[in-house]
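What follows is a set of notes on a single structure, which appears directly below.
Removed from the display is one protein chain of the complex; every other protein chain stays in position.
Per-chain residue numbering starts at 1, and chain names A, B and C are given in the order in which the chains are listed.
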Amino acid sequence: MQRVGVFVCWCGSNIAGTVDVKAVAEALKSEPGVVFSTDYQYMCSQAGQDMIKNAVKEHNLTGIVVCSCSPRMHEATFRKTAAAAGLNPYMVEIANIREQCSWVHKDMLSGTEKAIILGKAAVAKVNLNAPLTPGESPVTKRALVIGGGIAGIQTALDIADAGFPVDIVEKKPTIGGKMAQLDKTFPTLDCAACILTPKMVDVAQNDKIRIFSYSEVTDVQGFVGNFDVTIKKNARYVKEDICTGCGACVDKCPMKRIPNEFNLGMDNRPAIYIPFAQAVPKVATIDPNACNMLKNGKCGLCAKVCTAGAIDYTQKDEYIEEKYGAIVVATGFNPISMDKFDEFAYSQSKDVITSLEFERLTNAAGPSAGKLLRPSDGEHPHTIVFVQCVGSRCESCAEKGKEYCSKICCMYTAKHAMLTRDKYPDTEVYVFYIDVRTPGKNFDEFYRRAVEEYGVKYVKGMVGKITPEGKKLKVQASDLLANKQLHIDADLVVLAAAIEPDKSARPLATMLTASMDTNDFFTEAHPKLRPVESPTAGVFLSGACQGPKDIPETVSQAGAAASKVIGLLAKDKLTGNPCVAGSNELICNGCSSCANVCPYGAISYEDKEFRMPDRTTKVRRIAVVNPAVCQGCGACTVTCPSGAMDLKGFANLQIMAEVDAICK
Amino acid sequence: MQKITREQLIEKASALLSNSTVSCVLGWGMGEFDYDVTPTTFNSVEELEKGFVFSDFCGANFSKYLVKKAAACEGKILVFLKPCDTYSFNQLLTEHRFDREKVYVVGIPCEGMADINKVKAICGEGILSIGSKGDKMTVTTLYDDEPVSIDAKEVLAERCLNCKSKKHVAFDELLGDEGDVIESNRFDEVARLEAMTPDERFAFWQNELSRCIRCNACRDACPACTCEKCVFDNPNSGVENKSPANSFEEKLFHIIRAYHVAGRCTDCGECSRVCPQNIPLHLLNRKFIKDINEFYGEYQAGAEEGQRAPLVDYTTEDLEPGEVFDRRDSDA
Amino acid sequence: MNNKYLQEEIVRISGVNVSKCMRCGKCSATCPAYDEMEYHPHQFVNMVENGEIEPLLNSESLYKCLSCFACIDRCPRGVQPAKVVEAVRLTAIRKQGNNHLKADDIPAIIDDETPQQLLVSAFRKYTK
Partner (left out) sequence: MQVNEYKPLIVAFCCNWCSYAGADLAGNNRLAYPADVKIIRVPCSCRVNPMFILRAFQRGADGVIICGCHPGDCHYTSGNYYTRRRMAALFSMLDFLGIERERTRVEWVSAAEGAKFAATMNDFVEKVTALGENKRLEDLRCKK
């Protein structure tokens, strides 16, 4: 029989406000095995923990029940407390009387009643607890970063800096991501390329970092510390190690009218291309859908002009298998499609563009060499209208927009408006906003400067309708503060499109068994306390794949994710979860049902000799669980017909004891 | 009524014993009455001649016996399997419950077995002997001077009326003619119950299951129930319950048992055959089989060795538990 | 009849949750009758939310709304301002406590071109 101590936490008034904690402590005193029961304001505080430690010594406790907040919050805390008091940490059970009781029930009577029942269930369970010791598994000291934007670059650099090898997998031909497409960055207005490209060079030159560009992750197996990843290197038909990036092939390629993705289709590139001058790796890539040689075997010009002999039309996709200890997801974002927003005439007029297109238009390396010219006729626009929140905060238009705030649009729109006024003082610039959100260091000052120093006209009110008419765009909007309707003849309209996670994120999440929210942003292990970790151990989050972020935030999160990875890789061994399955060989049938359902391949079979009661021996096939591989889901326990398979920490009898305690 | 005769079987068994292919034979032995046939192991030709019987009452499914007998027999064991038994044979092989190398299977044709309760319903109690000739059965009782002749088809066991297959899915050799898988109406009764209101269904099962005396015959005869230790006998399983101490039988025993064999049950019908209270237990199993067929595609447990049972498998497109009822309601 | 009662009545008739409005003004920006109106679609929503019903009931704006539903289509929050306008209009009609259209009036105004649906909706709007 256990000697159980019960500790009821008030959590200030969080629990005590709706649950009569004294009554709970009193009621649980008479439960089987309970030898001590008390309550305290904050069990998780030092004083509370000391109280538990003292009680363990004083009453020779063998088990502890803490009635408090969710075990997801403080189970680890109280397990440490138990360990400090000399108990096995797995002799602790938590009754969740805060999140699942006091916070969701208003009535003291029913709250207290439920808290007592939850307490009884925890006592019933702890009575059947057994000390558990976690197993150990080795750590592969290499990290994988998926995505080569600023988030992935920063994470990789920081991990490499700590001395661990890192691989970056980037699906585009070059790393750099969205930041490489930007012109200037808010709120300091430094040029994006000036701060990004040195980092890209650092990545290329760092001997700890390998770049798999034009590649994607196709399979992930294993678990924290021991991931087995398959990377598909798409054939780029150019030998990466030989190509010097001289660009002779790009100049000579006759297929020159392929929409240039890097400039968002606003100009063209050849079939063999290098996305931009500072690309890393600076290696040409052949677009198989555009290349005549690959499509019908006619041309071969690039191979002729390549003095290095790097062109290889026979190149095949290559699959690389590698082991990693940690995986960082940095898959980033994309602006949403504007095709369905008919009211803004995006598909009707070339002069209605998105903000990212505006970045390219104003970028010195862009399609107009940095001159702000209308895409339709190349003329200088005199009236420019910026529309914010296009597709963001859009609850009723799930099929085209997003319910959340995209966070970065207010600031980049202020930047665009300010830069336009600065460079072309003869233009009139309107910004239509619902709210201007500027919570960030020097952000509001930046926005105010746009208004006060640069004379950008901010109008409170969403644009209702844009109609192309001749060379003009008729903008109809309502100035809500002046309570009057505005009709503006604009030359250029810039839509601040909402951003969404990259499409590759969803299938990746499935491979990683990492959870996502309804918007396909990766879920963090805890929204406040573990913001850069996925709930799946060994998977970390960096940048906009977790939620909309600007560059400074992305970089700080990237560094944080890196430090978590470094912390993991610095360990030689990981202590596993001791709550693993185990088979009772005496009653195992050896039927293989459990191995069929095990997602980790943790179960194998062996023939074992048993001595029978009549002193004969019998060889029987029995299941054996590898505790280092088992993750403790329990699928096998239910499929086992004889009940030989059970899960430590969540044993059949323990769960049934909880059921009984609740139903009593 | 059986086309194969005792003599043919003894001849085959004797030959296999004599040429040392097998060292023992699992067959039917005489019980107290003609209709009371008992599975028996025979070790010699003499024993066979003396005790081996074969009649319309040899319904027992021998596959289950192999779990213990195959290991106990020194050499190979000869087993006579009817078509329906061979499905259980494969299922047990899939679950590694015995060593295939230790077994020599002779598949025998089956014309359907008789149900003694049906015989008794016609001829009354006090049966002294039952003979068989062609489609007729001759029954001699204490109370009748003349033997009563009855049509064998009339006393066919319920499960044989709904026979699903006359085809052997596993054997080393076959005696007699091989048959085919049959289109049966075995799910009709399940469908009839499904069409009832929940109250009617509850009343039906309450009436049936309340007769259970927990003799465990269903479990002991079931070829899917071969666990080293049954959960109902294991104090650590949480559902240990050896005797009818409370309403456990009505509520849980048969549900848990049916669930345990779901996806593994070959629908051999042994549970209902051996039930002394005549509870139609096979309907619970058939319900699972029917559901599995409808939800996840046709599946016959034991049709092939090594099949993956539906409940240890999945597709990402499976229907949701809540849709189970929507589906039925829309069918109705 | 106080404002609170009217406010609840309008919310009930329209089935609109006015507190969902985030004051973006896209409804007014998109409204073709904006210049004709004293109170604009977003103001209808906000004023109903604040219980300022009387000015709306007495405003000509009620009858300027074309019921073109552009505001409903464009609203990013699914507020449906046109339904609010319609509910206020109905309230104004009902408030006067009499039937504005009687069956006996119909023969005088009807002609062969009059669609049946017009009569039905007219009855719905103008009778109690």
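Operating definition for what follows: a contact is a pair of C-beta atoms (placed from the backbone, for glycine too) under 8 Å apart; a residue touches a chain by one contact, two chains touch by 3 or more.
Note that the structure is a prediction, hence the values are computed from the model and not measured.
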{"item": "Chains in view touching the one left out", "value": "A, B"}
{"item": "Residue among A:T523, A:S563 or A:N626 touching the omitted chain", "value": "A:T523"}
{"item": "Among B:F33, B:Y143 or B:Y314, residue touching the chain not depicted", "value": "B:Y314"}
{"item": "Contact residue for the chain not shown (choose from A:C191, A:I320, A:L373 or A:M656)", "value": "A:M656"}
{"item": "Contact footprint on subunit A, counting only the chain that is left out", "value": "70-73, 96, 98-101, 103-107, 110-111, 113-114, 117-118, 121, 509-510, 513, 515-518, 523, 535-536, 579, 597, 599-600, 631-635, 637-639, 647, 650, 652, 655-656, 658-660, 662-664"}
{"item": "Residues in subunit B touching the chain absent from view", "value": "190, 193-194, 198-206, 231, 238-239, 246-248, 251-252, 255-256, 258-259, 262-263, 284, 287-288, 291-292, 295-296, 310-316, 318-325, 328"}
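Everything below uses one rule, namely that only the chains that are shown with their structure count from here on.
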{"item": "Rounded Å distance between subunit A and subunit B, as computed from the means of their C-alpha atoms", "value": "55"}
{"item": "Subunit A and subunit C: spacing of chain centres that average the CA atoms, whole Å", "value": "46"}
{"item": "Averaged-CA centre spacing for the pair subunit C and subunit B, given as whole angstrom", "value": "74"}
{"item": "Where subunit A touches two or more other chains, by residue", "value": "none"}
{"item": "Subunit C residues within the subunit A interface of the complex", "value": "20, 22-31, 34-35, 40, 42-43, 70, 74-78"}
{"item": "Residues of subunit B that touch subunit A when the two form their complex", "value": "71, 94-97, 226-231, 234, 236-238, 260-261, 264, 308-309, 311-313"}
{"item": "Subunit B partner contacts - residues on subunit A that touch it in the complex", "value": "586-593, 596-597, 605, 618, 620-621, 639, 641-644, 652-653, 656"}
